[in-house]
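Only one protein chain is missing from this complex, and each of the others stays in its spot.
Note that the chains are named A and B in the order they appear, and that numbering of residues resets to 1 at the start of each chain.
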Amino acid sequence: MSIGRTTPLARTGQYLLLAAYVVFLGFPLLWLLSTALTSTRDISLGATSLIPTSPTFENFGDAVRRANLVEAGRNSLVVALAATGITVLLSLPAAYGLARFRTFLRPVTLGWVLISQVFPTILVIIPLFLILKQFRLVDSLPGLTIVHVVFMLPFSLWMMIGFVANIPVDLEEAGAMDGAGRLRILVSIVFPLLRPGVVATALFAFISSWNEFLFALVLIQSPEKVTLPLTLSRFVGAEGQVQLGALAAASLLATIPSLVFFALIQRRLTSGLLSGAVKG
Amino acid sequence: MKHKLALAAAAVSVALAGCATSTDNGGNEGGGGGGDEPVTLRFQSLAFQETTIQATKDIVSAWNEENPDVQVEYVQGSWDSVQDQLVTQFQGGTAPDIIQYESAAMSQFAEQGYLADLSEHLSDEVMDAVSDDVWETVTYDDQVIAAPTLLQSYVVFANRQRLEQAGVEIPEGDTWSWDDFQAAAEATSAGGNNKFGLGWGLGDPTATMMSLGLNFGADYFEGEGEDVSIDVGEAELTLPERIHEMVYDDGSLDPVTLTQSGGDVMPGFLKGRYAMTVQGSYNAQTLSESAPEGLDWMVMPALEAESAAQAANPQTLSVSAQSEDVEGAAAFIDYYMQPENLAKVAMGDWLIPASSESADVILEETGGENGWDAILASGEHLTKAPFQSALSYPQWKDQIATPAFQRYLGDEISADELATQLTDGWESVSR
């Protein structure tokens, strides 16, 4: 579609449309930022504006103090990092196995990926709660980590299988002919080539776990174990207290880690993966 | 390959063997308390105003100093999530030992067997300082399932200046009639300019309807436990109809506020947009703290129609039946209920203490300023309402009553339809 013959009028239309998208996608984000920088007084007087007249950072202090952000942030980070690490460690060999060996588990795994998307979480979460209770993993961060891992695994596997399949088997066979053992082939040939795949899977896992809400809502009850989404959702209601500024500040702070994580690999992700993804 | 598969299957089934279907509850292994080892009890508090949180923590640390063997740990909970949280906590065996909530919701947990009977454990002084009417709200199956701590009444806050400008006579008596109240709202709203006589945060209307409805003799329910029937008649419909009238006929009540919470309406009152606002008494705190200089606010006398009665739905403290030291937990509640302590918490929240001695302490300390006299006086009108004994009330409130009242107030359904929905809905949830 990008070939010549675009009239100036059409171009203008395209830019207008693009601008509309930028506003739709970007304005709420800006508004969140401005609210976070506006004092409680100004907000209650309805004096929030896109560019705050007298920006203040008091909301951030308030948010940290009132919304239990530090502790919740630490919990979120611990769970997300642990879940990410475990997910990658488990899905790497499994994906290799599924991509390279003939086994009935291949269709089974792919089937499970689909099934796990269709079944509503509510169906799983009640018995899961009862099972975790038997293992004394209710209201515990390790319990939540396990659940996150388990529910990210199917998709991680699916992603990773694609990456493994993209590595020509010939490379491994060449290595084998040179007399390298299976393990050496894996470590020195396959894994390095899989790095983009690992990055993508890790990114997916981290963000999914960091953002996850429903499992945390059901499984975590002690205030010292809550994760960020949980503490934020409770901060929203805080009994008729109009604290929009602090709420916005807390939300921003809670989003930063996953945004940073995302920004770090976004470039590689879109350039490397997108192009790699499309070439057949 | 085959034997490996069998091995794997065996491993999985061994792992699964531990997971039975039953939803029963483990817990409760600690046995009775009072032994040699000091126990630590978790106290899940729902305090949310900073003053109350501090007052509560002070009580906890004072207790901990006096009772080295029974240590209490303060755990912060939240009103918004407490219902779901308690269901999962009880079910997961991780419930706190001392639980704060409200009486109307506790009968559900009592029925499920999760609450300890406190009747043996509370001191006579504490029992005597609270009226029998209020004790009744926390009695289930002849067991005292909670100690009532603080009560909320609905009060009218008014902007004196706007009332006077509109020529409204400031009532002198102990009560204020609904007719005068409605007339005052109409008088103060006749100015256009997006100003209204009344802002009323009825986004979650059921509690208000159940409580203020008693003014008109609306008792909705009859019976106790699982055997409760509903009757929505003229008495029950009067309050919703009056509110409806103020919005759609008088134009004195701002319709936007009907979808908001009480707290959301406060800024409008502070800005002088509303001459009056009906609120839970605790919002006096917002006023005393953030009312602008020029705003001369006051608490009006209790509203009265047939009576000035409102429903007593006290905040409560209960002990989990699975606690390892029920006696110690109850002793802490007894300590919390001491007049001085309860007064501190009540003053933090601007709520009415269930204990009369405690109310006296507050009156003395505040001198009745900042509306305290009117707020404490409104406590005398609080009585037990039948909805508290209805087991399925919480579900009916969420799923039936709140949407139905919202629809009626939003002018989507008629009063007759409201009555039908409330009645049929009760039959479907209480099945």
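Quick note on the criterion: contacts are C-beta pairs under 8 Å (C-beta built on N, C-alpha and C of every residue); 3 or more make two chains touch, one makes a residue touch a chain.
Rule of thumb we're sticking to: contacts and distances are computed from a predicted model.
Note on the omitted subunit: UniProt lists it as "Transporter", one of the names in "Ferredoxin", "Ger(X)C family spore germination protein", "pH regulation protein D" or "Transporter". Screening A:L37, A:V79 or A:V147 against the full complex identifies A:V147 as the residue touching the chain left out. Here one chain is not drawn; of A:L37, A:V79, A:V138 or A:A200, the residue touching it is A:A200.
Subunit B residues in contact with the hidden partner, per the touch definition given at the top, are 1, 4-5, 8, 11-12, 15-16, 19, 21-25, 83-84, 87-88, 90-91, 108, 111-114, 194, 203, 256, 259-260, 264, 267-268, 321-322, 394-395, 398-400, 402-404, 406-407, 410, 412, 428, 431. Contact between subunit A and the absent chain runs through residues 1-6, 10, 14-15, 17-18, 21-22, 24-29, 31-32, 35, 43-44, 46, 48, 50, 89-91, 93-94, 96-103, 105-106, 110, 112, 115-128, 130-132, 146-147, 149-151, 153-155, 157-159, 161-170, 172, 182, 196-197, 200, 204, 207-208, 210-211, 213-214, 217-218, 228-229, 232-233, 236, 244, 247-248, 251, 254-255, 258-259, 261-262, 266, 269-270, 273-280.
As a convention for this text, only the chains that are shown with their structure count from here on.
By the touch criterion stated above, subunit A contacts subunit B in their complex at residues 44-46, 68, 129-131, 133-135, 138-139, 217-218, 221-223, 233-234, 236-242. Those residues of subunit B that touch subunit A in the shared complex are 18-21, 23, 26, 48, 75-81, 84-85, 88-89, 91-94, 201, 261-264, 266-267, 270-271, 283.
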